[in-house]
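Below you'll find the structure, written out as structure tokens, and then a few comments.
Every protein chain of the complex appears in place save one, which is left out.
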Amino acid sequence: MTRGRLEAFSDGVIAIIITIMVLELRPPHGADWGDLGPVLPRFLYYLLSFGYLAIYWNNHHHMFHTVRRVSGGVLWANMVLLFFLSLVPFVTDWIGETHAASIPTALYGIVMLLAALAYYTLQTTIIRLDGCDSLLRDAVGGDWKGKLSPVAYLASIPLAFVSPWISIALFVAVALAWIIPDRRMESVMRERARRE
Amino acid sequence: MTRGRLEAFSDGVIAIIITIMVLELRPPHGADWGDLGPVLPRFLYYLLSFGYLAIYWNNHHHMFHTVRRVSGGVLWANMVLLFFLSLVPFVTDWIGETHAASIPTALYGIVMLLAALAYYTLQTTIIRLDGCDSLLRDAVGGDWKGKLSPVAYLASIPLAFVSPWISIALFVAVALAWIIPDRRMESVMRERARRE
Amino acid sequence: MTRGRLEAFSDGVIAIIITIMVLELRPPHGADWGDLGPVLPRFLYYLLSFGYLAIYWNNHHHMFHTVRRVSGGVLWANMVLLFFLSLVPFVTDWIGETHAASIPTALYGIVMLLAALAYYTLQTTIIRLDGCDSLLRDAVGGDWKGKLSPVAYLASIPLAFVSPWISIALFVAVALAWIIPDRRMESVMRERARRE
Partner (left out) sequence: MTRGRLEAFSDGVIAIIITIMVLELRPPHGADWGDLGPVLPRFLYYLLSFGYLAIYWNNHHHMFHTVRRVSGGVLWANMVLLFFLSLVPFVTDWIGETHAASIPTALYGIVMLLAALAYYTLQTTIIRLDGCDSLLRDAVGGDWKGKLSPVAYLASIPLAFVSPWISIALFVAVALAWIIPDRRMESVMRERARRE
């Protein structure tokens, strides 16, 4: 089974999720800089969620680059990931609607945690299918970002009740850690190419 | 005629249908867990419809994987399927709007039935085009799920007037039966590969 | 220059146009069959416009199937076609909003006419680029549907002021004429294959 259609479908879904969020950025009726004030927080939450979805797309791209076979299990693990990502516009919008109240911020953390667990499950399913010479397993060996992110999301849930801004700072920190381009995969593949 | 563009267009349409449904999940104005209460049923109907569209995409993917030729008839049978699938957001929304009243639930069953018949027509069109050594015909030979699903949808229509919950239970049961990954196609292909 | 990306982009745009129209099908607040009454005309206009966009996608698919080279002129002619198609949701919605009043129906005809002219320009641009052994030129040689459709659209504009239903009958007739699968292209290609 080819991986091409799975990638194309995932690209389509992520492209739509990332883009429909902008529909929530309603332009103000007034025409002053001040009228943009109430839009600004929504804009920043949009930027954060755009960043997360871009990170997921990037990692998805890297991960599937090493995939040779796709099974029914991989298809469904991928669908579960897309489902949780599809909830990002909803939680982004709720945070914006409530000016980053505790519960909406905690729910953002929950959705992020579920998406991260779905990604991890997808990764594990692919590695198990690849068998013992999995290129992906080598690549994610020392994957501290993949391991720390769910911990940060988990911590963000109770912390949102101390202050939502702590949780949001955590979300921003995790996003920035990922945006540093993921050179692991590239270096492992270069390494292999050299040895062969 | 290549099947690539037909797959790409279908991927695009299904990806958009599956994603725009989330636009109906309007975040509440309040910021309490309790405010999520009215959103919860809509969320569950979204989950159900996401599941159905994911199943259709999966089956579509498997089905076209065996296709060698595409004719005008296949293009149009595919368009009819996409048309009925495009009604899923509407009926999902109507069920949510009316708290799963009888008629909206019956209409959900009708749309599901029409989509299933369109899928069956598409499958038959492909098999007829393939001729007597159709890989797809072998694969769907003992397709009890494909045969039972329309029966369940048909039953759900009158049952919605007894209680909508019976119909919804049927929809969930059919979805769960499909989510068990479809190994038929994979096993038939493996079988063939071994014989050759 | 490869034609792949132009096809992919066109697929994406047409898939989105065809799908966002369903967002205008707002479910009624009531839960009776009667409540669907006001939605029914909008549903039928949606069906008509879905049919037209499906026809354009089908013809676009067939047309580009013969294309060997893509030039800047082809890219822009294609963009103009996509622009006019992107107005279909707007005019469909206006017809629904005004219960098929004369002017909205006439505007539907105008948009259809402009899209048909853009398609014709695109076709001519491709044929000119192909040079004298254009496969596409042979295929569209006796293209009575391609020649009659703009005439029908043109006629629908004044006729909408006699009665919008005459124009709508014309639109339905043209759509039905096209939905009969377009075997010209396939037969020309089969012919060529036999001669070689």
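In this document, chain identifiers A, B and C correspond to the written order of the chains, with residue numbering beginning at 1 in each.
Everything below uses one rule, namely that a contact is a pair of C-beta atoms (placed from the backbone, for glycine too) under 8 Å apart; a residue touches a chain by one contact, two chains touch by 3 or more.
It should be emphasised that the depicted structure is a prediction, and the values quoted were computed from it without experimental measurement.
Residues 1-2, 5-6, 8-9, 12-13, 15-17, 20, 23, 71-73, 75-76, 79, 82-83, 86-87, 89-91, 93-94, 97-98, 101-104, 107 of subunit C touch the missing chain (whole complex, contact as defined above). Counting the whole complex, the residues of subunit A in touch with the unshown chain are 7-8, 11-12, 14-16, 18-20, 22-23, 25-33, 36, 47, 50, 54, 57-58, 61, 65, 179, 181-183, 186.
By our rule, only the chains that are shown with their structure count from here on.
For the self-contact between subunit B and subunit C, the two sides draw on mostly distinct residue numbers; the shared fraction is below half. Here the spacing of subunit A and subunit C, counted between their Cα centres, is 37 Å. One inter-chain figure worth recording: subunit B and subunit C are separated by 26 Å, centre to centre, where each centre is the mean of the chain's CA atoms. Counting partner chains per residue, subunit A has residues 12 touching two or more of them.
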